[in-house]
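In this view, the complex is presented without one of its protein chains, the others remaining in place.
Entry: subunit A
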Amino acid sequence: MSWAQAILLARGLSRGCGVICGATVTGPPFSQVSLQAPRGLHCSAATHSSDSWLVPPPPKPPRGPTRALAPHEELFRQAPDGAQDKANFVRAVQTFGQHNVHKRGHVDFIYLALRKMREYGVERDLAVYNLLLDVFPKEVFRPRSIFQRIFIHYPRQQECGIAVLEQMENHGVMPNKETEFLLIQIFGRKSYPMLKFVRMKLWFSRFKNINPFPLPRDLPQDPVDLAKLGLRHMEPDLSARVTIYQMPSAKDSTGAADATESHIVGIQTPDQQAALAHHNPARPIFVEGPFSLWLRDKCVYYHILRADLLPPEEREAEEIPEEWNLYYPMQLDLDYGRSGWDDYKFDIHKVEEGPVFAICVAGAHDQATLARWIQGLQETNPGLAQIPVVFRLAGSTGELLATSSGLEEPPPPPPEGQEEEENNQQRQQQGQS
């Protein structure tokens, strides 16, 4: 388009961003200029009623006031039934474009949309980001002369572009060719957003597999599945068995406050089973917890069943049966052991902990649920019935799980630190009698 039209358009747009072009002829109040200019250039003045003018415009520039509502917030409030999902978000963004041909206030709008993405749940969606970048008017912010290239051309817009890309980076969204094309169209090849884009393309592809303990991109919503994922994450041994001791039962719609059961999912490897079978019944074992495990942005609380280390005096030396291997001697009859240079057993960084026998993730952190877990464990570990179990439950950690099922019972107010309770044998006897 012609140079004059470009200047006018640029002026009109930059006014929307608060950069006042000093070459205005009359210096009238805002509303009149903005009303006139588009009518001069374009004939589609019919739908000009920008949504920002629904609210009676204060005499000050729209950016100034301290009211909480941002200029285009109404767009986002218009969703019927408040269903916050992608379609509504896309609709809101597109509405902005339709009502506002010159896209006045697009920078603010984009910042607002970036803030709203999380509510609508679209922060990981590349198409939505591309749509948002589409809001920028094209071909306007590209530098055309060397002076424009030296100084940052349209810094606010470039910052806004970088903000969009940064939010993409924070949520782990990889930009694609469409993004590249949009950025070139909007800002030109040598701009800062384009630089950031190129860096993202290089480094993200290299860092994609950098996590040695990778998690799937979409975590399961179901708490039982999430619990299984967390447990498998903690216990890498492939022979471990995950057992669901209790499924979450549905809440009673009548509101009768029955004990709604929360889920209990446990994991145990065959080695742990064998260790538990060998455990001396004279020593107690402890149920400790809850400890938190973060899976991306979800927190899962788990409890462990462990025992203390035996003091060195009571540790049995492994008995090597005399006649063990038919083919070669398992034990050499020599007086001397390993020399110091080859002894790798003692590692100063490894602290020896007592054996851990099982791990579980439960919906509620109280003793009743965990006792249910112990009972479930007894089916595969019959020796557990003889061993006293002490519950050492720490207080609430302050993080409430947003579970979809089961009552989130706040853990009973603890004396600071640990409650020690219950002999499991007694409990069993009580249960049976």
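Everything that follows uses one rule, which is that contacts are C-beta pairs under 8 Å (C-beta built on N, C-alpha and C of every residue); 3 or more make two chains touch, one makes a residue touch a chain; residues count from 1.
The rule is short, and it goes like this: contacts and distances are computed from a predicted model.
J.: Under which of the names "Trafficking protein particle complex subunit 10", "RecA family profile 1 domain-containing protein", "Collectrin, amino acid transport regulator" or "Complex I assembly factor ACAD9, mitochondrial" is the non-displayed chain listed in UniProt?
T.: Matching the unshown chain against "Trafficking protein particle complex subunit 10", "RecA family profile 1 domain-containing protein", "Collectrin, amino acid transport regulator" or "Complex I assembly factor ACAD9, mitochondrial" yields "Complex I assembly factor ACAD9, mitochondrial".
J.: In the full complex, which of A:K201, A:K298 or A:R392 touches the chain missing from this view?
T.: That would be A:K201, which touches the missing chain.
J.: Pick from A:D218, A:D297 or A:D333: which residue touches the chain that isn't shown?
T.: Looking across A:D218, A:D297 or A:D333, the contact with the absent chain belongs to A:D333.
J.: Which residue from A:D218, A:D297 or A:E323 sits in contact with the chain not drawn here?
T.: The missing chain is touched by A:E323.
J.: State which residues belonging to subunit A touch the missing partner chain.
T.: Residues touching the hidden chain, for subunit A, are 174, 201, 205-206, 208-209, 236, 238, 321, 323-339, 341-342.
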